[in-house]
Structure formats: C-alpha cells, structure tokens
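With one protein chain withheld, the remaining protein chains of the complex are depicted in position.
Chains: A and B, in written order; residue numbering restarts at 1 for each.
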Amino acid sequence: MPRIGFFINPIAGMGGRVGLKGTDGVAAEAVRRGAEPMANARALEALRGFKRLLDNSPNPPAIEWLTASGTMGRKALQAAGFALVETVHTAPAESTAQDTKAAVEKFLTAGVDLILFCGGDGTARDICAIAGEAMPVLGIPAGVKMYSGVFGVTPAHTADILMRYLAGEIGLARVEIVDLDEDKYRGDEWAVRLYMSALTPFEPTYLQSAKALISSADEEAIKDDIAEQLREDIAAEPGTLFLLGPGSTVQAVGRALAIDKTLLGIDAVADSKVIGKDLAEQQILELLDRYPERKLVLSPIGAQGFLLGRGNQPLSPAVIRCIGADNIIVLSTPAKLARTPLLRFDTGDAALDADMISRKFLPVIVGYHRARLVKVAA
Amino acid sequence: MSYVPHTERERSEMLAAIGVARMEELFAAVPAGVRFPDLKLPPPVSELDLLREMQALACRNAAVEPTLSFLGAGTYHHFRPATVDYVLSRGEFYTAYTQYQPEVSQGFLQALFEYQSMICRLTGMEVSNASHYDGATALAEAALLALNVAAGKRHKIVLSPAVHPQYRAVVKTYLRGTHAATVVGDEDGAADIDQLKGLLDQDTAALVIQNPNFFGQCESVKGLAEVVHRAGALFIVVTDPISLGLFEPPGTYGADVVVADGQALGIAPSFGGPHLGIFAARMMQVRRLSGHLVGETIDADGRRGYVLTLATREQHIRRAKATSNICTNSALCALAAATYLATMGKRGLRQVAELCFHKSHYAAAEIGKLKGFAINPQAPAKPFFKEFVVRLPVPCAEANAHLREQHGIIGGYDLGRDDANLKNHMLMAVTEVNTRASIDRLVTALGEVAK
Partner (left out) sequence: MTGNKIPTVYELSVPDRHGVDLPAPDVPQTALPTEGLRADCDLPELSQLDVVRHYLALSQLNFGVDSGFYPLGSCTMKFNPKVNEQIARLPGFAEAHPLQESETVQGNLALMFELQQWLAEIGGFAGVSLQPAAGAHGEFTGLLMTRAYHHARGDLKRTRILIPDSAHGTNPASTTMAGFTAVELPSDARGNIDLEAVRVACDDTVAGIMITNPNTLGLFEEHIDAVVQLVRACGGLVYGDGANMNALAGIARPGDLGFDVMHFNLHKTFSTPHGGGGPGSGPVGASARLKEFLPGPVVEFTRDAQGARYDLAMPDKSIGRVATFSGNFGMLVRAYAYIRQHGTKGLRENSEHAVLNANYLRVKLRDAFTVPFDRINMHEFVCSGAIDGTGVRALDVSKRLLDYGFHPPTNYFPLIVPEALMIEPTETEAKPTLDAFVAAMQAIAKEARENPALVKEAPHQTPVRRLDEVKAARELVLTDRAKSEAP
C-alpha cells in the first residue's frame, strides 16, 4: 500500500496576485494588499483529478495519506474524498516555514514513499532541504515561481503523473531545485539560483525504435549516451579546456566520465583529465589565460530552460565573453527538452544575451551522435 | 485494374463531407509545377492478361529441374514439404504487420517463439532473434555486435577467406559507416585457420569462420574457441542449418554468435530472395542483439501469452560505435523455417543431412575418377558435407554451357569469379533432391567435356 506524505503551503502564490513576485517573507504584506489564498484550490483540483483517475482504474492502489492539519493538507484530502488520512503534524492557523519542516520530518519518521506538495519554488526548497535528494517529491504548481523540475505543468497533469508513477508506468528522474532570489527579483533582477537536486516522477524519453514501437528509456541511460558523446569530443580535441557547468545533467555526465562532479560547482577537464574543481570566477579566468581553446558545457537548469542566469557567480559575463558564445556546448535529455521548448539566457550582460538570442536556435546534444536544434527564447 | 472499391456515388459523398468539390483539390499543397506527372509506364492489363504475361516472362528463363541442378554456393534446392506452403498461404499470417498488438498476434508470436526455440536447439545456442534479412546481413550485424561488445577498444574483424565471398562483401559494406573498423584475413584466399589465429591480437573484436566453409569443407574447430577467447575476441560462426542435422552445432564448440542463411529450411531459391537470416547467440549478449525477440509472459488473467520484448535494447546498442536500425525483417521466412523444422523433426533433418553427405560423396568420387578432374585439390584430406570443389580441365563456362545445352543440367559455381587462383575450379552442390541417375548423368556429361 503506497504511503504518500501530502503537504500544502497555504499561502503559496499569494504574492503574485498582488504584484509581489513571490510570497517568501512578505506574506503579511500580501494579505494586507488583499491576496486570497489559492493553494488549497489548486491542491483540491489535483486531488480530485487523481481521485477520478483512481476510480476509473481497474485495479486502483489503496493509498495511505500522511498530512498536516487543516489548510496544510487534511481539509483538501477530505474534500477530495480520501478516507485513509492520518494527521502527523498539527499547525497553528498562521503557519510558517517551520511547519513545513516539521511536517516533512514527521513524514520521514513515519516512512512515506513519496511527498506530494502544493506550492512554489520556495516550498520545494524547504521540503527538499529536509527530505534530501533520495526521497521522491512531486509538486502541484501553486506558487508564483515554478522554475524547479519537480512540478507538474498543471494540477491535472500532476495528478496524471502521480497516477502513472503509482501504476509503474513511469519512473523517477533527477531534476534541479532552483529558486529566484526574490529580493533581487523584486528589484527586477533575474537571479536564478540552483540549490540542490531532487528525485521526481518524470515522463521518460520516448524512443521510437521501429515504426509503431515506442519504448521509454531510463534517463540515466540517456545521460550515459550523452557522456559517451562528450567523452569522444573531449578525446578528439587534445589541449582544449572543457569547463563543466552546474546542474544534474552535467553532474550525471561527469559521473559517467569518472569525474566526481558536484551539482553546483564548475569543474575543468583537459586532455581527459580533471584539472580543477569547484572553480571560482578568478580561477576560471586564470585557466582561460592558459588555454586558448576552450568549451563550456551547460545544460538547462530546472524546468524553464535556463542555461545561464545571474545566479551563477563563477560564470560571470566576463567569463562567458572570454569563452565565446560559439564555444558553448549544451546537453540535455530529450525528456527534459520536452518540458523546455525554449532555451533562456539571462547573464546580466545585455550584449551577451542579445548575441545568444540572435542565434535563434542552438544545437543540443541529446544522445550519442544525436543532437537537436532548440529555439532560443527572445 | 485497380483495387479501389469506391462507387461514383460514394466518392461524391466523401468529397462533400470533406468540403471539396473535386479530387484535385486535395493536392493543392503539392507544387503545381510537378503535380500529376505523365508517367511513362505501360498501359494497365487485366488479371487474366497479367497472368498470361507473367507466365511468358517466367518461361523466358531456362527451366530448372532441381534434380538436375548442382548449383549451390549459398542457395540450395532442397526438398520442401507441402506443409510449408500451406502455412505460408494463410492470409492471417502473410497479410499481417509486425506483432505490435500482441492480443491479435498470438499465432505469429507463438510461431516465432517456437522458431527461436528450434533454432537455439539446432545451433546449440541460448538465444535466437526472430530473423534477419539474409545470412550475409546477419553476419554483418554479428560483426557490429562484436565491435559493440569491444566498446570502442577493439576495431578489427578477422574474416576467414573461406567465408562466402558475398557475405564478406556485405560485412565490408556495413562497416563503411563504423568508425575505424577494419576487416583482415581474407586478402589471401589460401589462408587457413592456423594463419588466421596468428592475426588475433588485442585489437581483434571477432574471428569469423564458416563451417562447413564456402567450399563445403568442415573446418578443424577443436580448441579454436579457446584461442579466440584467450585473445579477448568473440567467435562468430557462419553455418549451413542442414549440416546441423548431422554435425555438432557451433554452440558445442564454443561459438559466441552463430549466423546462417535459412533458405535451405523450406524456402524456395526464388532467384536469391527473400531468404532468411538466422542469428543466435549467448544470453550474455541478449541486450546487444539486433532484430525482434519474442518472449513468453502472461496476460491479465494469468494465461500464457507472447510479446515482442526488450525493445529498449536499441538504446544500449547506440551507445557504442556500432548500432542497428533493423525494423522489417524476414518473419514470414522464419515461419516457413519453423514449419519446415516441425515437419521434418529430428529424424527427418538427420535423414536429409545424411542424404546430402552420401550423395555428394558419391558424386565427388565418380567425378574424381574422370581423367583431368580433381576433387578438393586444395584440401583433399578435409571432410566435406554437401558441396565440394572440382578442378576441371576446361574453363567452367565452357563446361557449364555443355551441361546445360546438351543435358539440361545446371552446373556448379565458377570459383574463378571471386578468386583468380581458382580459375577452372567449380563448386558443386549435391542434395537429397539429386538422384543417383541425375548424378550419373552429370558425371557422363562432365566426361564429355574433357574430351
């Protein structure tokens, strides 16, 4: 019997409605401006959709729910008609991020197979910080910002993904938890920051191996294919500096290349050997001085196709300009691209961004000897 | 004659439903400059006239009386039991597509599962795919598999010159696309197994031999697999499935991959195709096999059933330098082979193999008595199965013209076509369909050639 931890951040999304670009730390201000809570309505939509799918299923799994009191979960589950609901955390009417953490801790102690939550990037961060990188997490989108990879596209889509995951039709994939720095965002600065990775039920890459025969491929196997391509490219260019950027795809590819790549850091490889790890801007600039031939390996971060954002200090505009836009290699699994029809640049340097946009399409390596042209967002 | 069933009335109703007035409007997207070309094709004929015309065309070929044909070299006249064509003529089988909807394809799936089972037992291997185009493309895929196993660390295929020349040609064509792969060993037509062993090294992905080889002779395979495996390479054997009714299968002497052309198993020569590529291997390689695989499973009610399985393995194949794109294969020919094997059974196939052995040896002995003729002159001591090499005192073309014009006999294959050192050498095949009388007639006719 699957056990699901369910949690709603009741104030998620309130800031957006009243022009606050997020609710982190400004909930009181949002309420003052007249924001209505909307997360419960979104959560209920997803739960009702999920209930309908269960009712339509020939062999529905019986689900045991663990949740928090009132608007943090229990109310919505009951309204959707679920019976097996255990409240493991009781929160005050005015809940805080502390309640999120307390509820997740109780989910972990009681033992759950997956955490379903409703909120935005801030909620995702709070949950994943406690749940860690090994607990499957799935988000019902209700926030202002949903740049992380754990969200379904709509509440109905989230329900569909959950149903298919429980039915064994789709597996898990590693995605990024990202967040905008809201203080900067309110000041119209776009600083997407990568915090950690998480496991989430994910529509896999579908391969059409023969006519009328579609099979889905394990995301990790696809990343191995991409790594094989990169290995070949690195071997084919002796003396070239390869800078490996942040993100779970580059991290997995690094692992396949036997490089212990960190999620957030920038590592350097030349002649198939690691020559620098977790580099700061200055260290990268020094390496660029020594290597006239250089490539920067990036993959879209999170769910919105960001390749470069201002959140990444080591990859500053000076570094990118020095590397040259022609020397950027982009990697992605086809499944990730399916969620990201566009690639985005926001480097903080208008000229650099304009140069990337003017290219209209960028080639993305999606497998061994396979690439795809993907549109660059204007 | 067209097979379009529409009446004029139906046509107008359908156009109206679509919302166009005339058929031509459906093709507005086709550039006007190239639309509706006036093709220069002959005017259509009725079914009755077609049949007459095709019969006339077929009669422009010299009639082949299988009893009087001694041509083999990869395609053979063997006895085909009537059950085979009976099964092939079932429309439920031959007008179906690949079994992507298993609920309505159980018949074909089970037949292919049984084919896989029988091929495994026949070859002594653990897994067989559900067919390839022909023996040569199966061999090319086996070479790609070996390169794939080597994961880019080995690049060489050592290929015996006693493998069918067209098979060797196809392997080379296939490897044109594969980076850095080379084929060695068959430059010297006389190279024997011991010389090939000398070519095995750290860069070798596979050794390929044919047994019985192209010249009909049995290779000495004792201890060969161990030598190949010590070098870290795969051992690929091309074989004749009929020979496996009598001889120990390649699985027994250590083959990693066995390929063959299955035409001999109940399929008409049909001027070279369609034939059947047999491909069998060890379970270790199952995720690297190309082509379809049928697996046993159960349905929602727990009943036994069959499905195409392991479809995702293509993605693993793609990772290394080798790959396969096979989609349509030769399923109906696999069904023919399965019916053949089920009909012949263990006793029948043994009988066929023994008949091939005895008749070919009788023919070889009789031809060998003729003045100016020699049998297997390059390897007189090697055992042979159903084919043997004859050195003639005259050019092969001359001999074959005499056989055909004076006796209605289809003579052997002119080995000088592939190897200048084998001028005046002919490869002859004798099977169960050749009678003693037809063999004696051949011997007489060859005797006349020498005079």
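The rule is short, and it goes like this: a residue touches a chain if its C-beta (ideal position, glycine included) is under 8 Å from a C-beta of that chain, and two chains touch if they have at least 3 such contacts.
This structure is a prediction, so every number in the text was calculated from the model and none was measured.
Novice: Quick one: which of B:133, B:214, B:279 or B:388 touches the chain that's been left out?
Specialist: Answer from the full complex: B:133 touches the omitted chain.
Novice: Which of A:57, A:90 or A:272 sits in contact with the chain that's absent?
Specialist: Candidates A:57, A:90 or A:272; residue touching the omitted chain: A:57.
Novice: Write down which of B:18, B:190 or B:450 is the residue touching the left-out chain.
Specialist: In the full complex, the listed residue that touches the missing chain is B:18.
Novice: In the complete assembly, which of B:239, B:330 or B:376 touches the absent chain?
Specialist: Only one of B:239, B:330 or B:376 touches the chain omitted from view, namely B:330.
Novice: If the hidden chain were put back, which of B:189, B:232 or B:274 would touch it?
Specialist: Looking across B:189, B:232 or B:274, the contact with the absent chain belongs to B:274.
Novice: Over the whole complex, note the residues of chain A touching the chain we left out.
Specialist: The list for chain A reads 49, 52-53, 56-58, 156, 160, 163, 168, 206-214, 359-361, 363, 366, 368-375.
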